[in-house]
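A single protein chain has been removed from this complex, and every other one stays in its place.
Chain lettering (A and B) follows the sequence in which the chains are written, and residue indices restart at 1 in each chain.
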Amino acid sequence: MSISIDRVSKQFGNFQALDDVSLEIASGELVALLGPSGCGKTTLLRIIAGLESADAGSIYFSGVDATAVHPRERNVGFVFQHYALFRHMTVFDNVAFGLRMRPRASRPKEAQIKDKVHQLLDLVQLDWLGDRFPSQLSGGQRQRIALARALAVEPQVLLLDEPFGALDAKVRKELRRWLRRLHDELHVSSVFVTHDQEEALEVSDRVVLMNRGRIEQVGTPQTVWEQPASPFVFSFLGQVNRLQGHIEDGSLRIGQGQARIACPELRQAAAQRAGYAFVRPYELELRPAAALGAGDAAGWIAGQVLRVLAAGPLVRLEITPQDATILPQGEVLEVHLGLQAFAAMPLRDADPVQLRPRGGRVFLV
Amino acid sequence: MQTLAAGRPSVAGAARGKSLRVLPGFKLTLAFTLFYLSIIVLIPLSGLFAKTLTLDWQQFVSAVSSPRVMASYRLTFGASLIAALINTVFGLVIAWVLVRYDFFGKKLIDALVDLPFALPTAVAGISLTALLASNGWIGSVLEPYGIALAFNPNGVVIALTFIGLPFVVRTVQPVLEDCEQELEEAAMCLGATPWQSFAHVIFPTIAPALLTGFAMAFARGVGEYGSVIFIAGNMPMVSEITPLIIIGKLEQYDYAGATAVASVLLVASFAMLFVINALQTWQRQRLGASS
Partner (left out) sequence: MSGQARHPTKRAARAEPAWVRWALLTLALAFVFLFLFFPLAAVFVEAFRKGLDGYVSALAEPEALSAIGLTLLVAVIAVPCNVVFGVSAAWAIAKFEFPGKSALTTLIDLPFSVSPVVAGLVYVLMFGAHGWFGPWLMAHDIKIIFALPGMVLATTFVTFPFVARELLPLMQSQGTDEEQASIVLGATGWQTFWYVTLPNIRWALIYGVILCNARAMGEFGAVSVVSGHIRGQTNTMPLHIEILYNEYQSVAAFAVATLLTLLALVTLVIKSLAEWKFERQLRIAQSLSPERPVSP
């Protein structure tokens, strides 16, 4: 079932949670709503479910206007952030709940319910926990039961609110993979909310980046990573260095030196306008310098190593640039090097270095 | 919830002007709640105020301030105050002991603290009288020393102490339990003596709850009837409580007088309710700020 969100807005008191948001979700897609706290992603999810009502705009399910439909009738599956399992019912009764609450006419027989519940518990690989109570389960188990419960009523859409937010890192990774496999098996249109970009990029078919009640960009994980549409997206996804400078002749001159980053698309901008560039840590080329203050070779930025963090899959170097106007107050440049590249030029704290940006996007201030 | 941010077009023809309440039953339960509240509490109470307004001022003042009635105010409010103070001190001790120490019979004592709350006031009244009368277990022990605790204002204070005990204990207990152990440990590491730790770290945290308990015990004492009239002695000008005066006037069909005195008690009740609410709000803010 496809979902169409059409110019939805929502205010809470004076706070604009959603501002004229439109989005299309195709049938069978797994979409992530990604953004910082307060960006409106959970509000949007709840509006799709009918747990909140929009102030303006509409929601369509497969072309049918569902805006005024009560959540009970929408046939959506909702998985709450804190699971909301019925604490006084066993796992079995929790999963069976939706089926048992159907009006008598359409309620399946108890034997059929039993089969369906066992099927679902099997699907989430927790069939052996049927008689336990939620308080006896671990966080990850509770999450999977909550999912099984939502799937029991065969919803057309599955909505998950920060499903792995309350779990620790290793469990999250495992459940992420598991969710993706489950989706591939079931093909239910799914929307999930997260503030964890790794999760969104790893699990979803498409990512929706939201900030302050608006959608900043929609695209596949690869697209949003490689072609971020706005400064927000660029700085939200992954790490980024922000280099300050001025526009001169179609490129950004970094700080006071000679290093430049081309920005042909900004040629129209008046010269000397202030600007900045987002450069990824792996886009900064690094070489040791002969000595400190040896002067900038053309196109290179002089700097000094602050710290070398060599424990991990990459070597991370924190560099303080000699030119203090390049970075905002108190910040450092971060450069990532592969282990072999680093081995070729052993650097230590306080060594002088030179950096050259090999790419980067320029924005006007 | 407000609808329609100004100036935004509503696109499809969906219902507006009413926000969807997800959980059902709001209108039904709210309407019934307000209805029942009005019928049982608000309308009858306003009936009393309406009646008060029909009294002429002279009548009212003379009923409310006659010497006998004034004496009863002194007794009722005075004894409640003393009883509430006693309860504040001992209630704190009991709450402290229940929360922080382990001892044989702790669970029993903890349950028993609620006894004055669950026991009928008349039963409390006759039981305390039996204990404190000159031939009772305690009364007989104290009589040779000339201490009489029954049939005089002392008895009133004791009865009100019994009644008010659970209020202080039960308001302080949860706050004491939520007192983070780390705070005391920090104080200890920084060199504070146990007394300093209590005075500067623990006491400020429980002070609002203590005050609330005090106010509740006091408010309860002022209106108390059943547990007091058996032990008080009920002698006019000496050991007569205000509720008894109201009943006396009723028995003489002096509705005006009874209403007048009752309105004084009612105003005191409202004032106490207001104070207690303010204290509870303060307590919530205190705890909210520190957590």
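Operating definition for what follows: contacts are C-beta pairs under 8 Å (C-beta built on N, C-alpha and C of every residue); 3 or more make two chains touch, one makes a residue touch a chain.
It should be emphasised that the depicted structure is a prediction, and the values quoted were computed from it without experimental measurement.
For the omitted chain, the shown partners it touches in the full complex are A, B.
Of the listed residues B:Val22, B:Val64, B:Ala207 or B:Val238, the one in contact with the hidden chain in the full complex is B:Val22. Of the listed positions A:Pro71, A:Pro163, A:Gly213 or A:Gly303, the one in contact with the omitted chain in the full complex is A:Pro71.
In the complete assembly, the contact with the undisplayed chain comes from A:Val171, out of A:Leu123, A:Val171 or A:Leu364. Only one of the listed residues, B:Ile82, B:Ala258 or B:Leu279, touches the absent chain: B:Ala258.
Residue positions on chain B in contact with the hidden chain: 21-26, 28-30, 32-34, 36-37, 40-45, 47-48, 51, 90, 93-94, 96-101, 103, 107, 109-124, 126-128, 130-131, 136-138, 161-162, 165-167, 170, 173-174, 177-178, 181, 184-185, 187-188, 194, 197-198, 219-220, 222-226, 230, 243, 246-247, 250, 253, 255, 258-259, 262, 265-266, 269-270, 272-273, 276-277, in rising order.
Residues of chain A that touch the chain left out of the display are 49-51, 71-72, 74-78, 80, 82, 84-89, 97-98, 101-102, 125-126, 135-141, 144, 149-150, 152-153, 167-168, 171, 174-175, 177-178.
In this text, only the chains that are shown with their structure count from here on.
Distance between chain A and chain B, defined via averaged C-alpha coordinates, is recorded as 53 Å. Within the complex formed with chain A, the chain B residues making contact are 1-5, 8-15, 19-20, 22. Chain A makes touch with chain B in their complex at residues 6-7, 9, 11, 16, 20, 50-51, 53, 55-58, 65, 67-68, 70-71.
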